[in-house]
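Below you will find the structure I want to go over with you.
Of the protein chains in this complex, all but one are displayed in their positions.
Now for chain A:
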Amino acid sequence: MADQTSLKSRTRWRTATRPQTSHGGVELRLTGLTRSFGSAIAVDNVDLTVKPGEFMTLLGPSGSGKTTTLNMIAGFLAPDSGRIMFDGRDVSSLPANRRNIGMVFQNYALFPTMSVRDNVGYPLRQRRVKASQRRSQVDAALEMVELGHLWDRRPAELSGGQQQRVALARAIVHRPPLLLMDEPLGALDRRLRDSLQSEIAAIHRHVGSTVIYVTHDQDEALCLSDRIAVFRDGRIEQLSSPSDMYEQPETSFVASFLGDSNILVGTFTRDGNLRLPDGTEVRCGPADAGRGDAAVAGPATVVVRPERMRLTELEATPRSGTNCLVGVVIEERYLGATRMVALDVGGDRRIVVRENSGAGQTRPIGSRLRVCWEPADGVWIDRGADRHGESS
């Protein structure tokens, strides 16, 4: 007992005397993390290593286990099994207040009875930082989120965006090596989301903490993250950089969750093409990728992003080597800079094309057009049985 107390006060002293130094980030390692609620398994044997200073986004639909994972990292929930390590130290049994983290919540969770300055100073107060020093650190953190002038307000007197900025300042004022964010922009409107996104990115660069960011918003995930972990049914479905996640989705779930996508389902042929149900064969992927390992023909799926497809008139001759289908326009959506055109290419199959909206040009419903794409823009999701295979 006595040992524990002295250890605790020593840690406090260290944080207290080197407040302005950036600690940098901690390495976070999850091994075999599992948690169920009753008979429902919320997080199922998750392994994940986050590098020091990395911005890692846990992306997924609600109920996919991302928030449960975050709550276990924070220390609000005990895992059924598995371990949570900060820089190789097992923290699985430490309570949240001993993990030295910062956290931002979707509903801000500011203390209503305290002023903005007292809210932001709260982590420093817990760490027994002297009042004079606390003041300057709080003001610096408030400056960082451009709210220095509102220090004496109560949270109820601030707008949603300002409240979340205060919450952000409060979560980083003590320079935590690990910063957790639980859908921090979920309650804000689009304009505020955009400006706070850049603020979060700037703060991450400045503070250097390792960030675990939970969201179901693909745009946030793509623009903020160093890496994204897509969650599905309590497991990590794919872990990669934003561009790899978008360009090389490994499953049709990831492809459809992250951005729009055309998912072509057919069979894999012996010469390495995809045969659609109507008999058309399309060539996919880099010229000879995967040809060798596909000895057996079987069901297969290919993903093509809508912006990689082009529409041409039927009269125009397609370049040789490109994949082309002919379809009838069934829907046109004008989106400002771009336009989404949906075509029926036969057999109830739908292809969506995103093209730049040229001046005056339209794609009238009912017109027959040719839709073409380069083989390299088709991404094999799987050749053979895909347990997540979905037709679109």
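The working rule: a residue touches a chain if its C-beta (ideal position, glycine included) is under 8 Å from a C-beta of that chain, and two chains touch if they have at least 3 such contacts; residues count from 1.
As a working rule, contacts and distances are computed from a predicted model.
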Candidate names "cytochrome-c oxidase", "Ascorbate-specific PTS system EIIC component", "ABC transporter permease" or "Glutamyl-tRNA(Gln) amidotransferase subunit A"; UniProt protein name, chain not shown: "ABC transporter permease"
Contact residue for the chain not shown (choose from A:Phe37, A:Phe76 or A:Tyr334): A:Phe76
Options A:Arg127, A:Arg153, A:Arg235 or A:Arg283, residue touching the unrepresented chain: A:Arg127
Residue among A:Val46, A:Leu158, A:Leu180 or A:Val352 that touches the chain left out of view: A:Leu180
Selected from A:Gly102, A:Gly161, A:Pro184 or A:Gly234 as touching the chain missing from the view: A:Gly102
Touching residues (missing chain, whole complex) on chain A: 74-76, 95-97, 100-103, 105, 107, 109-113, 122-123, 125-127, 170-171, 174, 180
